[in-house]
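Removed: one protein chain of the complex. Kept in place: all other protein chains.
Presenting subunit A:
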Amino acid sequence: MRRAGKERTASRGGPPGGAVAGPVLRAVGLSRAYGEDASLVWAVDGVDLDIPAGQTLAVTGPSGCGKSTLLQLLGGLDRPSEGEVWLGGRRVDGLGERALARLRRRSVGFVFQAYHLMDELTAVENVELPALLAGSAPRTARRRAAGLLDQVGLAARARHRPAELSGGQRQRVAIARALVNSPLVVLADEPTGNLDSAATHDVLRLFAELRSAGQTLVMVTHDERVAATADRVVSLRDGTLADDIRLDGGPRLPEGAGADHGAASPLGALLDWED
């Protein structure tokens, strides 16, 4: 599915030669086309992206800009038409179905807008499921799942089914599930898209905790307030990277929530005291 009339600049730089010290996740000239011939549309069009370990990256852009497709390519849920995906120093876009499924299970944690929990399973059963599928002993998986539910503040809801949980609680269960196999990277597609501001707040706090723990996280969002909590914000326009902004430090959970924001805070500039 070669593209006509478009110059490829993708292979510049080359892959990281299997070095684990390189980026955790890397896209090289990543492209995905839908349709054929005259109706061919490049949803993702020549994206080069290096995501170092521990980085929180937000991908923003107008709807239809290709950001969800990009996330699916990065997580091996979809295959590129052109270009490469490297995960943990290993090229993964050419893997066979079974190898790819195993890789997704062990190395990638997914969080979706609509949670995608199993309705018939309790919270703790949902969380432990990927661990069991990856071959963990039931007792180990249960212990790990219970610990994660505690970490997301839902220890008391472990035996509840999704229908008995609020949207924000369901998403926190989904985040615990994404973490159960200690993935190299967590990929989140509009993780707060269905949530009110209080629940969004909880999820963002959780992400800030993950970030402090060094978890690599890529989230797709159309909410600038969510994007602003990342280390780095890239925007996609018509399938290509239009912008790559570093946000110094970004939000970390301060020592003791409710820390005093005195005159030294840059927020002071937002207030204009007039006599």
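Going forward, a contact is a pair of C-beta atoms (placed from the backbone, for glycine too) under 8 Å apart; a residue touches a chain by one contact, two chains touch by 3 or more; residues count from 1.
Note that contacts and distances are computed from a predicted model.
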For the chain not present in this complex, what protein name does its UniProt entry give, out of "Cell wall polymerase", "Branched-chain amino acid ABC transporter permease", "Formate-dependent nitrite reductase, membrane component NrfD" or "PadR family transcriptional regulator"?
"PadR family transcriptional regulator"
Out of A:38, A:163 or A:198, which touches the unshown chain?
A:198
Looking at the full complex, which residue from A:111, A:188 or A:233 touches the chain that isn't shown here?
A:233
In the complete complex, which positions of subunit A touch the hidden chain?
62, 197-198, 201, 204-205, 208, 223-225, 227-229, 233, 237, 242-243, 245, 247-254, 257-259, 261, 265-267, 269-270, 272
